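Everything on this sheet refers to the single structure shown next.
Note that one protein chain is taken out, while the other chains of the complex remain in position.
Note that the chains are named A, B and C in the order they appear, and that numbering of residues resets to 1 at the start of each chain.
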Amino acid sequence: MRATLHNVTLAYDPPATILKNFTCTIPDGELVALLGPSGSGKSTILNLLAGLLTPDAGQILFDQTDVTRQDSRHRNIGMVFQDYALYPHLSVNDNIAFPLKMAHVKKAARQQRVAELADLVQITDQLAKLPRELSGGQQQRVALARALAKHPQLLLLDEPLSSLDTTLREELRTVIHNVQRATGVTTLFVTHNQEDALQIADHIMLLANGQLQQVGTGHDLYAQPRNLTVAQFIGRPQLNLWPVATLPTPLRASLPAAVLAQATTLGIRSEALQLASAPTEAQFTATVIQQRQLGRDTLTSLQAAPRLVSTAIPRTDRSTLPITVDRQGCLLFAATGDCLWTGADQ
Amino acid sequence: MINSRPTLKSTLRAALYLAPLLIITLMFTVWPLINALLMSSYTKYNYYTNQVRALGWANFAYLWHDPTFHLAVRNTLILVLLVMPITVALSLLIALGLNRSERLAGLLRSIYFLPFVTSTVAIGLVWNWIFRLDGGLLNAILEKFGLHAIDWLNDPRYALLVLSMVCIWQGLGVNIILFLAGLNHLDQRYAQVATLDGATAWQRFTNVTWPLLLPMTVLIVINTSVTNFKVFDQVYALFHGSAGPGNADLTMMYYLYQKSYVENQVTIAAASGLILFLFVGSLTLLTYGIYRRLGRWSR
Amino acid sequence: MKLFRYFLTSLSAILLLGALSACSQPKAATSKRVTITFWHGMTGDHQQALNKMIQDFNQSQSTYKVVGSSEGNFGNVQQKITAAAKSQTLPTMAQTTYTNVPDYVRGNFIVPLNAYVDPAKLNQVVPSLRQSSQYQGKTYAWPFSKSARILFYNRDLLKKNGFRVPRTWGELQRESVQAKAKGLTGLALDQSFTAELNNLAMQAGTPLMTPHPQLTNPRMVAATHVLTDMLKQKTATTAGTDGFGNVKFFKGKTLFYSGSSAALGIMTASTPKGLHWRTAVLPSYRGKSATSIAGNDLVLFKSASQAQRKGAAAFMQFLLTNRETVKWAKATGYLPLTKTALRSRGYRQYLVQNPTAKAAVKSLPIGFQDKTFSGYSTQLNAVNQTVSQLSTLEVTPEKGLAQLQAQLKRTQK
Partner (left out) sequence: MTKRLLNGTRILCLLLGAGLMLLPFIWMLLTSLQPASTTLSVPTHWLPQALQWDNYHRIWQAAPFARYCLNSLLVTSVTTAGQLLTSILAAFAFTHLQFYGRRILFGLLLALMLVPGELLLIPNFVTLAHLHWINTYAALIVPWLASIFMFITLHQAFRAQPKTLYYAAHIDGASDWQYLWHVLVPTNRPVITAVALLQVIGSWNAFMWPLIVINDDRLRTLPVGLMAFTSEQGTNYPLLMAATVCVILPLILLYFGLQKYLVLGITTSQSKGKSL
């Protein structure tokens, strides 16, 4: 099923999140991540789709059906809440069976479905326990199973991994990915963590300030960001920024002059800042402030005109370094923030 | 849901859920209250035949000038100001002490709750026996310690104190149960997090338990005050149907009882009831107001 | 869901049950007899004695059936009457304090008995027990449970110390002073000494319970001093929250107890082993004897049908027959009501066997009952409050009585 928000406008008080004429589409059968910093309106969109929020104007479409005014009970969706919202008085088995019970599914059929789902999320051995006896990861699996119980046409996940530690996170990313593949249900996954999004989503919708900044695959967003906000949000360490006005001449020369004339800011990915093989090749020199080992990568903080961070410089004892910039990792932005040119364009 | 605003339809739906409570309340609380309100303004009134010949403020004027009523107001206020804080503090303390799952706590919980189970009348007689001058348990203990026996019940200086003690004793049970129910709702993780943050037991209480317990506390404070504003049974039982030596334990409720059932002055009784209501109401509003100012009522 | 269904079922079941029981009031069963409902304030042994008499009446004839029900103490009965009068659900008749009659007349729900009873029957009643029945020239209250204030004394203590039963308050005061020197208490009073004060006031010639009492009259003040001075000297004590002075009296260190003759039964039952007590008429004051008679009467309500009224009257007159009134007196310690009953052999025999009952009978010739008037209960309550202050010695009689006088003036306005 394809879910569409069409020209949706919504303003409601608690956190002043405002959507204005917002439009987006979640393609059928895909796992889409809605990525954005907190306060960007991700949860608002999720709740709109779930029917927990009603838009002031605009339409919500499931395929061709207008569900804007439809109660969430009748939308046939599944949802996993950030705090899981498991029913504390029901066993795992009954939690998963709850939506089916509400739909008056016969007990035998219910049990069969529970068994299937428990197998899918690998909690078959926990069925008799109460939620409070489970670890966070297990609770997450239960919540997922419950959300899938009545074969929803849309699965909504609200920051499902945010309260888990790194190992569990990895594990559950796989679970979610696999479950989505196995069931083929259209899934919207809300997160502020780009790794979650990059790792499992088919598409990422990047949201900031109540605006949809860009939609695309992880690679699209990284290599071809539409604007400064996207470029800054995706990729770690964060994009290095250098005002065009203060660029050293050798570096300026390596960029297309026509674009440069309109641009105000140069963005350089950290892996594009490399050690020049010979001093003559250097586009500028920088002072080493600090070097840190982050697993495979070495993170080098440099002081040139602006402060820069590189991940492509091997460990060194020298205090100043000659640096070259890989054109591939360069991006030029206009004063409006629009991306004018990327090194990957060629 | 989250942002839904009241509509005619949602109001009707809510009305269905509210109807049972509201209908009963309207019939058996609001309607008689209106009756009482009207009655307090009748000055030449035949209660049985319901003939009203004059309306006015005479009943309130009577209360304004009646030294007995002043005494009742004074006693009631002293009682509330004495009993309420002590009851709330003690029951919180005991509830915190009992909020463990050890086996002994279960038994103790039951014991603390016992006073509430018993009818006031019977227990009043028992207290009467404990406080009596000779042969009373309390005086027997005092004499063991070489102190003079005190005529607790017949000395106007002590009679109100005795009443306070009985009220506290009887009020503890409910409040402990309510506090325990409130503690039950607390998320222990906050306390654990606070412990990790290096908070002492006291800091944990003031910074974590107490704020989270505040809604229940406000409810208990209001409820305890209301209960003690309305003290009657205890007085009646403790002093054999009198208001204590020299009216030392005359409460507003007892005054109301006397006016309406002993003296047949129903209009004055109604007026005094309304004043009692105003007292309790303003006190509650005050508590509620302070609480709202703390800004926690609406999350 | 299940829980809710359970609620609903049980709720409707109960409502149904309530409705059924409301419908199935035993009307059909007694269609032949006229039912007379009778609310009274007798409990325990007294209730059982009364039930026996009701049973006797029901068996004595076949026209009426009296259904008596105990409604707690007199305060409770009064509350029930108030509520029932307001909602027009009164019984046929009730036992009540006669001082309520003016209120009932004002409320227009009581009916005079004159048309239904034989005046000769009432005339058989001892005069001092009969005073209470009249209000505004009509008979509203039928004497029923009456008791006199009497003096109980500890026989052994008196004998041991060479005291005699006092004839006057002066003697009583003197003996009390002597007793105090020996570590004894002279007189035990009930929680409130209103009855004794009422007596003394009457004896002083300044009655307390009249619409316009002379409270600041020196004789009234002096009469009050009799009691308060004894309390001050600690030759007398009030029962305080024990309620009744017999508690103190039974501790065996008190010579006298001024109490109600209706307490004879309960006192006999709770006498500690080895204590012997007797009774006497209350002492005189200023050379005058007077004893206040307290008690309750029967009244007939207007809502009763003609047949019920007749039945109630028949029952009231039945209660006045020698046999019944003597039975009542023997079982409860209340006074027998008629002159013939007092003289009857059965009762005289009873007095020989129970000498303690004599004092009340001897008090009858000097007995008096308060005149009832509108506002009686308000005044009594005010008097009681003053007495309460007097007994804790918070105020002097002079001041207390003056305050009371002022208060009565204000309420009567």
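Just so we're on the same page, contacts are C-beta pairs under 8 Å (C-beta built on N, C-alpha and C of every residue); 3 or more make two chains touch, one makes a residue touch a chain.
Everything numeric here is computed off the predicted structure, so don't read it as measured data.
The undisplayed chain touches these shown chains across the complete complex, A, B, C.
Residue in contact with the omitted chain (choice from B:63, B:160 or B:270): B:270. If you put the hidden chain back, the residue from C:244, C:257 or C:315 that touches it is C:244.
Against the chain not displayed here, chain C makes contact via residues 1, 3-4, 6-7, 10-11, 14-15, 17-19, 21-22, 25, 37, 39, 41-44, 46-47, 69-74, 76, 79-80, 82-83, 86-89, 91, 243-244, 246-247, 250-252, 260, 262-263, 265-267, 269-273.
In the full complex, chain B contacts the hidden chain through residues 1-2, 4-7, 10-11, 13-15, 17-18, 20-22, 24-25, 27-33, 35-36, 94, 97-99, 101, 104, 106, 108-123, 125-127, 129-130, 134-135, 137, 169, 172, 174, 177-178, 180-181, 183-190, 215-216, 219, 222-223, 226, 229-230, 232, 253, 256-257, 260, 266, 269-270, 273-274, 276-277, 280-281, 284, 288. Where chain A meets the omitted chain, the residues involved are 50-52, 71-73, 77-79, 81-89, 98-99, 101-103, 131-133, 136, 139, 146, 149-150.
Heads up, the rule we're going with is that only the chains that are shown with their structure count from here on.
With centres taken as mean C-alpha coordinates, the chain found closest to the middle of all protein C-alpha atoms is B. Chains joined by the most contact pairs: B-C. Inter-chain spacing, taken between the CA centroids of chain A and chain C, is 89 Å.
Rounded to whole angstrom units, the spacing between the C-alpha centres of chain B and chain C is 35.
Shown for chain B are the residues that touch two or more other chains, of which there are none. Counting partner chains per residue, chain C shows two or more touched chains at no residue at all.
Interface residues of chain A facing chain B in the complex, by the touch rule stated above, are 10, 12, 47, 51-54, 72.
Partner chain A is touched in their complex by these residues of chain B: 1-4.
Interface residues of chain C facing chain B in the complex, by the touch rule stated above, are 75, 78-79, 82, 85-86, 103, 106-109, 191-192, 238, 240-243, 251, 377-378, 381, 384-385, 388-389, 391-392, 394, 407, 410.
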